[in-house]
Structure formats: C-alpha cells, structure tokens
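Showing chain A:
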Amino acid sequence: MTELTNTNEYLLSVQSIDTFIGQFHILEGVSVNVAKGSITVLLGRNGAGKTTTLKTVMGLTPPRDGKVIFDGQEIQGKRAFNIANLGIGYVPENRAIFRALTVLENLKLAERNKGDLERHADFIYDLFPDLERLSKLKGNQLSGGQQQMLAVARALVPENKLLLIDEPSEGLAPILIQQMMEAIRKLKDTTTILLVEQNFIMASQLAERYVIIDDGKSVHSGLMSDLVLNQELIHQYLGASIQAPISASEA
Partner candidate 1 sequence: MTNENILEAQNLRKSFGGLVAVDDVSIQIAKGSMHAIIGPNGAGKTTLFNLLSGIMAPEDGKIFYKGENITNVAPQRRAHMGIGRSFQITNIFPNLTVLENIRLGAQAIGKDNFRFLTLAEAYPGYVEKAMAVIEMVGLQGKEGMLARNLAHGEKRKLELGIMLSTEPELLLFDEPTAGMSSEQVPELIEIINKVVRAYNRTAILVEHRMDMVMSVSDRITIMALGRLLAEGSPQEIAHNPQVQAAYLGDLYGELG
Partner candidate 2 sequence: MKNIWKKDKGFVIFVALAFAFPFIFSLLGQTSLTEGTNKFWQGQLINFFIMAVFAMSYDLLIGYAGMLSFGHAASFGGGAYTVALLLEHVAPDILKSYQIFIGSTNITEIVILIVCFLAAILVSILIGLLFSASAMRVKGAYFAMLTLALATALNLLARATDFVEWTGADEGMHGVPVPLWINPTQNRLTFYFIALAFLVLAYILMKRIVSSPTGRVIQATRENEDRARMIGYNPVTYRTLAFVIASVFAGLAGGFYALWTTSASPSMTSGVTTVNVLIMTILGGMGTLVGPLLGAGIMQIFSQFLYTWFGARWPLVFGIIFVLIVMFLPYGIVGTWRLQGFKIKQGWQRLLELTKTKETPEK
C-alpha cells in the first residue's frame, strides 16, 4: 500500500472506501491515489471491483464508509451530477452512449456551459476524425468502435480535470485499440486519467502507476515499470500467463 504523505499532492485520493450494491459488499477498503497529470490504471480480475471503484468516485454507487477527496474537497456522498460538475468526466464500461440521440446530440448533451462543444470541437475531431463525419447518425447506428470513441469524446466536451475511463479497449479490433491508445496518450498532456483496463499490454504502455484490486480490496500499488517485471504478482492477481507479450513489449 502506498503511504499517504500529503493528500494535497493528489488530484484524486480515494481513502479506504466501502461500497455496497444492494446486499453485496463490493468494495471493502479500496484506496487509490491519482497524481495530477498522470495516468493511473486499476488492474484486477473480472468482478474484482474496478468498475465499482470508478462508479463510487463518480457518486453513482455512493460509499458507506471512507473518503473520496478530489481537488482538496471531500466528495463522497455527493450526488453524481454535483461531482461531474466539479470537473470529472466519466466514460463508463459498455460505452453507454445514448442510442436515440445523434452523435452531435450526444456531444451537445455533455455540455456543462453553453459553447463547450464549440470550444473543444477542433480538439475532439482531431482525436476522432470519424465523429465529425458521422455527426448526423443516431447512436444505435454506430459500430462498437465508433461508439467507444463517442463515449470518450463525450467526456472531453466540458472542461474536465479528471477523466475516469472504464475499459476503453473492450470489444475493439486491434487497429482500433491502437487508435484509442494514441488518443488517450494525447489526452495525458491536458488532463489526469484514472483508467480501468483489462488489456494488460495497453495498460502497461499507457499508465505510470497501477493499483491492483482483488476481491474488493486494493492489494497492491506502485509504478507500472516495476509491475511488468514482477511475474509473480501478475500471475497471482491478474491470472494470466503473459510471458511472451511482456518480453516483446519490454524489448
């Protein structure tokens, strides 16, 4: 566990939160710290509680215990829209773009202040050129990759200090994963990102720090560069034998 020196150094500091969904005790003391301007990735198996951690930060599944400090302010227990308006953008798993709205409307809806979209349109369309071309199409007419891009683009419309991105590579073809990675890498210059990613290669290439979540607890955290060398840890918590790719990516 990382020692908390001074919480002010972190843009986001999640301090041993407990979250219940209905009867289920999903998170049992998860702590995550995200330094300003960095990419931190949450790793762990399916159902370990990564998505719930993001949702808890976002206020969608409020914690019963623990603290969430964003930008020096306690935000646990606030309603999601309040939290979003503090400057947190959320890209949920399964994209959750609005099927009945056009691409343009999807983006427009994300505006927090009038003109947000116009201000950032160039940046967004530069990252995802497809979206400009598709702007009249309805959400349900997009392919999986296009939906994923729209979901990320939507989080870029307002001015956000922090982005929570849940599995951007899920269900994407390799070429699209590549594109998505490039986009996220570009975002790093302007914002801070907390990422959930199953694709270990992608995670290891993007993130500087990692937090491993297992069975609702944060069990390990540190620098990504240390993790890729720690085969035992990877095997124990991520449950995949990944010798070949690692050595390749290290090369």
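Throughout what follows, a residue touches a chain if its C-beta (ideal position, glycine included) is under 8 Å from a C-beta of that chain, and two chains touch if they have at least 3 such contacts; residues count from 1.
With respect to how the candidates were assembled, all candidates are chains of the complex that A comes from, given by their letters.
In this text the structure is predicted, and so the values were computed from the model without any measurement.
Checking the candidates 1 or 2 against chain A in this complex, the single touching one is 1. The residues of chain A lying in touch with candidate 1 in their complex are 23-25, 45-48, 93-94, 99, 139-144, 146-147, 167, 169-174, 177-178, 181, 198-202, 205, 214-215, 235-237, 239-242, 244-245, 248-249, 251.
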